[in-house]
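Before I ask anything, here is the structure I am working with.
Missing here: one protein chain of the complex. Every other protein chain is in place.
This part shows subunit A:
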Amino acid sequence: MTTVDQDLEPAAPSAVEGERLIAPGGGKPQRRGRRTAGFTPYALITPAIIVLAAIVGWPLVQLIITSFQEFGRAQVFGAPPSWVWFDNYIDVFTDPVFYGVLGRTLLFAGACVLVTMVLSTLIALMLVRLPKGFRMLLTVGMLLAWAMPALTATIVWGWMFDTAYGVINYALVNWFGLAEFDQHQWLINPLSFFMVAGIIVVWGAVPFAAFTLYAGLTQVPGEVLEAAQLDGAGGFARFRLIIFPYLKPIFMIVTMLQVIWDLKVFTQIFALQDIGGIRAQTNTLGVYIYQTSIAGGDFGHGGAIAVITAVLLMAISIYYIRQVLKEEEL
């Protein structure tokens, strides 16, 4: 706090007063009070900058350098890495395994985002119309699901889908008479593995999206809706023509966040593989980077894949960041 003291010239209050007198409420009100003080703000951001530079900036530079090198186990133990320039990237881009992983990741993330957004929108619309007690009930349920750590959620769902003693096989066999699900192995087949993973991801993601969309829905002015109703607009027309345009900015941002989170998915896939999936057939980009670099010891190729992933995510995030900057009037 001492750094702020350097900034205490008596001029400060009078300048503010002056501004008040000349332009009451005019100009750019949010700029008032912010000062072009030389040294202080830089001192305030220095600790954050140092930590971020050391743990994000410098590793990022290293990552990019490594992706142009041959960097294996030997290099970790001190052998000088040799430059291979774009060889790692060429290897990755000509490797069918990489395309398999990439395609799998995109499909999985796409499906998760689609299901999450549809369900969340429906639940948000439902929350608006529910009587208070039921709204509270559903809110509490969603909060519990949202609060579950991804790792424990994955393990619990893995247990529910367990082959021998899982409650889901039990229910399918004993309640729905589907005898073929007796001892059914959900995680062996990649497709059903991703179905289970998708359920876990969507279950964890819907609460956030639904709550945010619901918060947006409560901002839609009731008079406009009423007017439209009087003009004969049906439920769907009201949603399409009034509610959705109001909701669109929030909807887009939530969708973007879901896209980013689902493309980065790691914990759910990794832990589910521990429980019973076949790794080679179920890797997504995040897990594949881990397998190549940490487990496989090939930091050069792993680095190249990581850079490609980061670039992909950055490209997708540009829209989100621009939207946030616009909203915040920075």
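In the analysis below, contacts are C-beta pairs under 8 Å (C-beta built on N, C-alpha and C of every residue); 3 or more make two chains touch, one makes a residue touch a chain; residues count from 1.
Going forward, contacts and distances are computed from a predicted model.
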Checklist entry - Name the absent chain by its UniProt protein name; which of "Formylglycine-generating enzyme required for sulfatase activity", "Carbohydrate ABC transporter permease", "Cytochrome c oxidase subunit 2" or "Substrate-binding domain-containing protein" is it? => result "Carbohydrate ABC transporter permease"
Checklist entry - Which of A:V115, A:M148, A:M195 or A:V224 touches the chain that is not shown? => result A:M148
Checklist entry - Going by the touch rule given at the top, which residues of subunit A touch the chain that is not shown? => result 1, 4-5, 7-8, 12-13, 16-17, 31-37, 40-42, 44-45, 47-49, 51-52, 54-56, 58-60, 62-63, 66, 76, 123, 126, 129-131, 134-135, 137-138, 140-153, 155-157, 159-160, 162-165, 167, 170, 203, 207-208, 211-212, 215-216, 229-230, 232-237, 239, 249-250, 253-254, 257, 260, 263-264, 266-267, 270-271, 274-276, 285-287, 289-290, 293-294, 299, 302-303, 306-307, 309-310, 313-314, 317, 320-321, 323-325, 327-328, 330
